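One structure is given here, and the rest of the page talks about it.
As you look at this complex, bear in mind that one protein chain is not there, while each of the others sits in place.
Order of writing sets the chain letters: A, B and C. Residues in each chain are counted from 1.
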Amino acid sequence: IETSVPFATHRCDPPSRTVETNPQELLSFFRVMATMRRMEIAADSLYKAKLIRGFCHLYDGQEAVAVGMEAAITKKDSIITAYRDHCTFLGRGGTLLEVFSELMGRQGGCSKGKGGSMHFYKKDSGFYGGHGIVGAQVPLGCGLAFAHKYNKDDAVAFALYGDGAANQGQLFEALNISALWDLPVILVCENNHYGMGTAEWRAAKSPAYYKRGDYVPGLKVDGMDAFAVKQACKFAKEHALKSGPIILEMDTYRYHGHSMSDPGSTYRTRDEISGVRQERDPIERIRKLILAHDLATEKELKDIEKEVRKQVDEAIAEAKESPMPEPSELFTNVYVKGLGVEAYGADRKEVRAVLP
Amino acid sequence: IETSVPFATHRCDPPSRTVETNPQELLSFFRVMATMRRMEIAADSLYKAKLIRGFCHLYDGQEAVAVGMEAAITKKDSIITAYRDHCTFLGRGGTLLEVFSELMGRQGGCSKGKGGSMHFYKKDSGFYGGHGIVGAQVPLGCGLAFAHKYNKDDAVAFALYGDGAANQGQLFEALNISALWDLPVILVCENNHYGMGTAEWRAAKSPAYYKRGDYVPGLKVDGMDAFAVKQACKFAKEHALKSGPIILEMDTYRYHGHSMSDPGSTYRTRDEISGVRQERDPIERIRKLILAHDLATEKELKDIEKEVRKQVDEAIAEAKESPMPEPSELFTNVYVKGLGVEAYGADRKEVRAVLP
Amino acid sequence: MTVRDALNTALDEEMSADPKVFLMGEEVGEYQGAYKITKGLLDKYGPERVLDTPITEAGFTGIGVGAAYHGLKPVIEFMTFNFSMQAIDHIINSAAKSNYMSAGQMSVPIVFRGPNGAASGVGAQHSHCYAVWYASCPGLKVLAPYSSEDARGLLKAAIRDPDPVVFLENELLYGETFPVSAEVLDSSFCLPIGKAKIEKEGKDVTITAFSKMVGYALKAAEILAKDGISAEVINLRSIRPLDRNTINASVRKTNRLVTVEEGFPQHGVGAEICASVVEESFGYLDAPVERIAGADVPMPYAANLERLAVPQVEDISRNHLISGISEMYMWDPCYYWGGTAH
Partner (left out) sequence: MTVRDALNTALDEEMSADPKVFLMGEEVGEYQGAYKITKGLLDKYGPERVLDTPITEAGFTGIGVGAAYHGLKPVIEFMTFNFSMQAIDHIINSAAKSNYMSAGQMSVPIVFRGPNGAASGVGAQHSHCYAVWYASCPGLKVLAPYSSEDARGLLKAAIRDPDPVVFLENELLYGETFPVSAEVLDSSFCLPIGKAKIEKEGKDVTITAFSKMVGYALKAAEILAKDGISAEVINLRSIRPLDRNTINASVRKTNRLVTVEEGFPQHGVGAEICASVVEESFGYLDAPVERIAGADVPMPYAANLERLAVPQVEDISRNHLISGISEMYMWDPCYYWGGTAH
């Protein structure tokens, strides 16, 4: 399969536009992305029904990045991202039940309800969160890469960040160190063209994020094309293991507003959004490929979507049954080793606990 | 006069290598740099005599930067630098008496003894300090430029920082904003090739600091040649007023160790230091120019140096007479408006004062 | 008038009164503010005075402080104060200390403002209260409004003040409506920095609080009143300078003190108030000072845990807090502590 558009490069040769795949992978891309899409739409409804609280950032539109990246790497490799983390978690093998339970603050959540939407983790599969501070996950990701190198385990770390985060100073600090130390890290800029309500060109003098590493090579990738993402990530992993950091700019799009309080329509036109949906949607691209290669019928794909829908609904129903955390959980996990210290609740004469 | 070496450029055309000057300027460069040199050497002695305490960072070797920059600009323009600030202060019109009094913590100091070596200021001549946190002065300098632009006063800000500081993330953040807003700021990287004991290439993957602005133009300048510095600063000021930020990398050298606790000889060879002294010393360069153009005799220059020496000695003697600050100064300047609040000393029952 | 409108009008009036005042921050302009505090100001004052920044707090805060060095009067919005940590070196080292280090040459007339502390369902990284960190630092003034009157009067005072002011708002108060007098609505209105307000007089117990907790304290006082206990509620308004005089005068009258805050307890605002009262009014205290504060844990997301993690009205109104037990425990603290071993 050919990638949609050529890769743009900075200080490196581009990988081939021809990506290898097979029917199985194509169908699994379709299924996984459809699940992600459906999950995010469902989260939207749950939020509106007040079952999800606080900040909630949805990933619909950007699914190809999570899916393409996973296809190129293994669970030994590490991934770290920002607060828009539901689908990355799912991509790493997290379950719908864990997602919805966490979103609703239930025991069954991947963080037992203590983290919330922005703080998903699945460390046993190399997913290190779920971070709320814009840009912070980039040095953290370089630190994961440091550990891979220290442990000589031939794995790499992917640090995902937005176009808004791309201007953060700590990114440049961490990149310089990573380049000096040849850390096997891939900086993945998910350029969805807006940081909240700010268009990329209003936040960056140079919105060519794949070039912003200056002395570090970079690749611009169609982030709506899961195969381009897969190809780029494979290429980047090889590069990182051999020669240290590289930047991948993923040209992508978020359909939803920034978070649930943002209608997402004051700073961009409805035409822009529907244009992307019609011409670049990552799921539709896969659907077309599957149909073009006669790997499944339209009906079969619709059935997959129905199935996915059912799975999501079932997960939600089950998550709703998951109990709220026990009150005693207020005082667990403050430390790994609580040293038997007494910690206080709001009224220390009423609530105090010995830390485990 | 021709500059020593051509300017290296990044995203801009170089200024002419031919710099205009006159005998007066040449002689004044000589005198001012000789004063700076002598002042720093004297500070070294005072430190060893325990009359100066704490951190003390000397500028000898780098004098051409302070002097060349001043020659290109006016006191309406702003300058801000790091802790290695004695000579920058002098260049802006500060006096030797203020310098030595401050260094010894006396009332006559430019900060009345409250700031110390790292915190000199002369706001009435556009010198905004004297900052101890590596890199912090760069956004601050961009803020000065912001004010110039806001006030439409056709002046610019120069923010000086070291090669070590050049990797600080806040620099990249401030540069991006300055570029977006076309702030009239000149980032002057005084590359003396070491940040404490760390050689530039150990701290920076790309030690081409004039290029590190990426999308911002830059110029590499022989920072040991006051005329090259002057030419570059003139060029940069014009550029900044017209088109926003620009970076000047000054290739320079510090003869002393980083601060008084650093002998400055463990991470570089004595040969390297003496090589620079012999071949690139900024004062010797001017001496040679003056002699070559018969503007003064060797004897006359020696006399100037003697005179300077005397001025320095006199200033030190006078500074020693300057009293320590009044104890009541402990509580002044905490605020501009103290609101009549009571503030406490170490033992609040013994020492308390109503803030002015 | 809502607190949001109070803040918005305060900004508007001070910008109109002084051309040196300008606003800077993420989404303050075209987006009208993440919480709409700056709504309409870009339209009114233009992009020279209302500046949308990239998400680079260290950079733009440093730029703000530098502009203040030069004599401008920046108002810097942090989308929330959690992100002020990215720029905290500029607040502490570049802003708070410069006037002192320069012996008065380098004044820094700047306001750092934004929502602080716990909101609702936003988890551990977005719920930190910074009152104590900033209030520990000489050179800063730290204000925390509760009502619309506070918001207007204190923000206007902060902008007019020649020193750096940290102005701690509360997201959950933005939408709350408070009655305001004509005086408060006058554009000359301004509140003194460093003065607390007695929101409700009382004689049996003093309750200190700031920001959202003032409302809780007032509700608790109502409940206590039903039990015949008359609580005096002090709205601190200013955390630095702390109005020790008002607090001590109140405790000398009521002889009992309860401090309330949403932040973490250790080294908290309550600790400082307790120490101040012990130092100045020890002999007047009929019972130990009670501290009500955020639970000493990172903020959990789950609604039930979150509720446990911040003070509720009943934590303040809980009757035993001020029941007449002082004589008893004076000689038998173990009894007082219900037998908990110490």
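As a working rule, a residue touches a chain if its C-beta (ideal position, glycine included) is under 8 Å from a C-beta of that chain, and two chains touch if they have at least 3 such contacts.
None of these values were measured; they are calculated from a predicted model.
From the options B:Gly126, B:Gly164 or B:Pro184, the residue with contact to the chain not on display is B:Gly164. For the chain missing from the display, the contacting residue among C:Leu51, C:Ala135 or C:Val180 is C:Ala135, taking the whole complex into account.
Contact with the omitted chain, checked across C:Pro164, C:Gly202, C:Gly270 or C:Pro311, is made by C:Gly270. Only one of A:Ile80, A:Ile246, A:Met260 or A:Ile283 touches the chain withheld from this view, namely A:Ile80. Screening B:Pro15, B:Gly61, B:Gly113 or B:Pro139 against the full complex identifies B:Gly113 as the residue touching the chain left out. Across the interface with the omitted chain, subunit B contributes residues 52-55, 102, 105-106, 111, 113-119, 131-135, 164-165, 167-169, 195-198, 202-204, 266-267, 324-325, 327, 329-331, 334, 343-352.
What subunit A contributes to its contact with the hidden chain is residues 78, 80, 111-115, 119, 121-123, 128-133, 136, 138-148, 150-151, 157, 169-170, 172-174, 176-178, 180-181, 329, 332-337, 339, 341-343, 348.
In the full complex, subunit C contacts the hidden chain through residues 82, 85-86, 88-89, 92-93, 96-97, 100-101, 123-125, 128, 132-133, 135-139, 240, 242, 244-245, 248-249, 263-264, 266-272, 274-275, 278-285, 287-291, 296-298, 300, 329-333, 337, 342.
Note that only the chains that are shown with their structure count from here on.
Rounded to whole angstrom, the centroid-to-centroid distance between subunit A and subunit C, based on C-alpha atoms, equals 36 Å.
Here the CA centre of subunit B is 40 Å from the CA centre of subunit C. Centre-to-centre separation of subunit A and subunit B, using mean CA positions: 46 Å. Multi-chain contact residues, meaning those touching two or more other chains, occur in subunit C at positions 54, 56, 58-59.
Touching of two or more other chains is recorded for residues 167-169, 202-204 of subunit A.
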